[in-house]
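Before I ask anything, let me first share the structure, which is written out below as structure tokens.
Here the complex is missing a single protein chain, while all its other protein chains stay put.
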Amino acid sequence: MHREKRLSALIAFVVKEMRHILRDRQTLVILLLLPLAQVVLFGFAIRTDVNDIRLAVVDPVPDAVTLALRARFVGNGRFRVVATVPTVAAAEPFFRRGAADIAVVFQPGLAERLARGTGAQMQLLVDASDPNSGTTMQTYATSVIAAWQAEQPGAGRGVRIIPQVRMRYNPTLESVNLFVPGLIALVLTLVSSMMTAISLSREKERGTLEVLLVSPLRPWQIIVGKVVPYLLLAFANVVTALFAAWAVFQVPFRGSVALLLGASTLYAMVGLALGVLIAAVTTSQRAAMLFALVGTMLPTTLLSGLIFPIASMPLPLRLISHIIPARWFIVIARGVMLKGVGVADLWMEIAILSLMFVAFMTLAIRSFRARLD
Amino acid sequence: MTLAIDVQRLTRRFGAFVAVDAISVQVKTGEVFGFLGANGAGKTTAIKMLIGLLEPTEGSAQVAGYDVRTQSEEVRRRIGYMSQRFSLYDDLTVRENIQLYGGIYGLTDDEISTRGAELVGGLHLDGAHDALVGTLPLGWKQKLAFSVALLHRPLVVFLDEPTGGVDPVTRRQFWEMIYAAAARGTTVFVTTHYMDEAEYCDRLSIMVDGRIAAMGTPAELKAEFGAPTIDEVFVRLARPAAMAGGV
Partner (left out) sequence: MSDTGPVVLHEVRKTFGATVALESVSLTVRPGELFGLVGPDGGGKTTLFRILATLLVPDSGTATVLGRDVVRDLWDIRSRVGYMPGRFSLYPDLSVEENLRFFASVFGTSLERGYDLIKPIYQQIEPFRDRRAGQLSGGMKQKLALSCALVHRPDLLLLDEPTTGVDAVSRREFWDLLDTLQASGLTIVVSTPYMDEADRCDRVALMQQGRVLAIDAPSAIGALFPRPLFAVRGRPRTALLDALRALPTAASVHPFGEAFHYSDTRTALAPAQIAQDVLDALRARNLDGVDVTTIAPGIEDAFMALMGDAPGVPVGVPA
């Protein structure tokens, strides 16, 4: 076939695919509103302010500094001291019973170390069974300490208490900011992987694929024709999510919009390739949907750092998280949106996603056979 | 003679579209009644009303002595249904399918095992008790499905294109099973696209555009239309409708 004919066949395919999307009104409405709903719901759900934090104080050798800091916690209003014990081991039962949310562990001789200018340390133990409130509580505790330090004479001279936080580390105050990039990843995964896999396996089930295969269309044309409309839909979703985040939660946008949209497109392409791959290896819509759910949605939600911090995962999961595309996308999106960093700092993540796209797409085209057996 | 099916001016509308237009049909107990019609003539809609799956807009229908509108539970307990598209579960064995249907119709375990054994023996399927239904050839599957539809000894059995795609020998065996069931007093209400099968029916009706255009014994219909075969009768009745576009 001539090139123009190939092109017009491809355009016809894209048009046909768009019609499928536009005619399935229910699905379309859900897909378009999803990013909005997700950002708003997640946003409000996460923004729970935590009050009445039950504090366990571990102060083996009380001195002037520890007493001053303890007074600060008491005076803060958010904290309520439920126990004052000499060892971490003695604080442990309070955590196990759920009687304490957070523990401040002072080093013996804190005042003396501070006076000498050697690094003084203290530890925060946070009950992170609910990671969201855990994050918030720990942020409050850190800020109490930071506020006290700032008032000390010689605060600028580098003599500091360095709080060590176990379980979780969250550098920003507003947790919703952190979630928006993750939500974009989630929506993109849904639209690109799941919807593509379903729509392609539907053609298999309906028997229309049989006719397409018998036509002069090459497998790559079928794949591209399938993918382009969903890419557009994905793009619309990213814009919606960003708009919702900015309009409802005033999430800052510090970096380049173009870079973020580009990265989103790249990430969507990885998802689309995965979707095609899933459709190629499954034989029914139902199987394709479950495959997409377990193979893409679940890891994106659980292993990408979207909800559970990667740093606190056991090693095997941490290793697995490397092959989850969302993990890299979230780094890019957080970097661009919250820190305003550019390609110079994110080239590695971008390169990884590009490699993933090439790998998955090659696999998809290879497993998408031109015949039935 | 009692009536197994008594339909009076049964009508079903979908919006402005009249799918079934005041049809009246009486089927006697033990009769094999052929319910013919072109695609889209309203056959499926009519059957759905008779088996209690669809509410009639107007008119009345009694099946096995009960009103399909007000007593659909009673009706369903006394009828069997088999369609070409859905009959048995392919991923269950012959035995499991029989147990399932026996269970659905509230047969006791004893009844299920004795009737099941009779059924399987009657079909010469003894060796295939534990074979997945999906592995049986189509003809056997359809014969099995028919037997299973009779498991709870229904008074009326509805067969929707039961022999589609079945080989000619098995098709005839299937019809012999229909006769045997009718001889035992079961009323058979059957649709088919094989016009030679229409001749096997005691009586038949031909639906065109929601109405019953003709009804009678095959011989009566052929005489009425001066046609050599039911196929000819059917084409003469249904062709003008098809030419007009239909649905």
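Residue numbering begins at 1 within each chain, and the chains themselves are lettered A and B in the order written.
In this text, a residue touches a chain if its C-beta (ideal position, glycine included) is under 8 Å from a C-beta of that chain, and two chains touch if they have at least 3 such contacts.
A quick note: this is a predicted structure, and the numbers were derived from the prediction, not measured.
**Q** Where does the absent chain touch, in terms of which shown chains it meets?
**A** A, B
**Q** Could you tell which one of B:65, B:164 or B:216 touches the chain left off the display?
**A** Among B:65, B:164 or B:216, only B:164 touches the chain that is not shown.
**Q** Touching the left-out chain: which of A:77, A:216 or A:316?
**A** Answering carefully, the residue with contact to the hidden chain is A:216.
**Q** Touching the absent chain: which residues on chain A qualify?
**A** Output for chain A: 1-2, 5-6, 8-9, 11-13, 15-16, 19-20, 23-24, 206-208, 210-217, 370-373.
**Q** Need a quick check: the contact residues on chain B for the chain that isn't drawn.
**A** Answer for chain B: residues 37-41, 84, 124-128, 131, 135-140, 161, 164-170, 172-173, 175-176, 179, 183, 193-196, 199-200, 218-219, 229-231, 234-235, 238-239, 242, 245-247 touch the chain left out.
Just so it is clear, only the chains that are shown with their structure count from here on.
**Q** Between chain A and chain B, tell me the centre distance in angstrom, where each centre is the average of that chain's C-alpha atoms.
**A** 57
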